[in-house]
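Once you've had a glance at the structure underneath, I'll fire off some questions.
The other protein chains are all here in position, but one chain of the complex has been omitted.
Moving on, here comes subunit A:
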Amino acid sequence: MISWRAIAAATLLAAAAPVLLAGEIPPDARRSGYAFMGADTRAMQDDDTSNPGMLFVLDGEALWAKKIGSADKACADCHGDAQSSMKGVAARYPAFDKALGRPVTLDQRIILCRANHQQATPLPYESRDLLALSAFIAHQSRGTPITAGDDPQAKPFVEQGRVLYMQRAGQLNLACTNCHDDNFDKRLAGAPITQAQPTGYPLYRLEWQTLGSLERRLRSCMSGVRAQAYDYGSPELVALELYLMSRAHGLPMETPAVRP
């Protein structure tokens, strides 16, 4: 009797678990890029006075309170204290925007907010101020489990991102999945191949010597496989970003992370 119950329970569990496609990483085997780094780089990320990303968080904190644009409003005038109002927000991004009918990234949300509510000059992608603001906002979610892509309206875009992730591209004819699902823990030109879990963006890359967005990271992977990189803010990059975040579901946010 007992064994029959066990089998029945096991069948039920199997039915309830999300369907994994070939090559995808099971949820309990997912690891942040942090787990692939050396002890020195981990120590650099862990200590807020040695983490260079914190310099951008400080700049972002100042920008949060600065009145700008023809509306003469600061972010803080509408959103108040970021510590409470922005807690957990970045873990939900890219999020579906009803007015636009498509998902927007955190950077795009800041750009939209500046245009609509502050009537200020737009910040270009990867500009220092935009990165500082998004680092400051995402830092408020440090430790929060990622939930992006849970919104049913975002599902078609998650699926679009998944297709792009699985699609071979470039002269090297590689898809994201060929390295990040099938070959993580191995090395590429001496550097560890990670699982591509975007837990700490915007993050400080020692190679860049500055903070950078997930889009910058995706674009450099694309030029790595000799493909034509999508433009910043393009629907394809947003979809990929959304899929990657949904793939990292439940992993804690680390912003600002440090990576080699």
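As a convention for this text, a residue touches a chain if its C-beta (ideal position, glycine included) is under 8 Å from a C-beta of that chain, and two chains touch if they have at least 3 such contacts; residues count from 1.
What we mean here is this: contacts and distances are computed from a predicted model.
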I notice the complex is incomplete. Of the names "Sensor histidine kinase YehU", "Cytochrome c oxidase subunit 4", "ABC3 transporter permease C-terminal domain-containing protein" or "Thiosulfate oxidation carrier complex protein SoxZ", which is the UniProt protein name for the chain that's not shown? "Thiosulfate oxidation carrier complex protein SoxZ"
Out of A:27, A:52, A:170 or A:192, only one touches the absent chain, namely A:52
Go through subunit A and note every residue touching the omitted chain. 47-50, 52, 54-55, 58-59, 206, 209-210
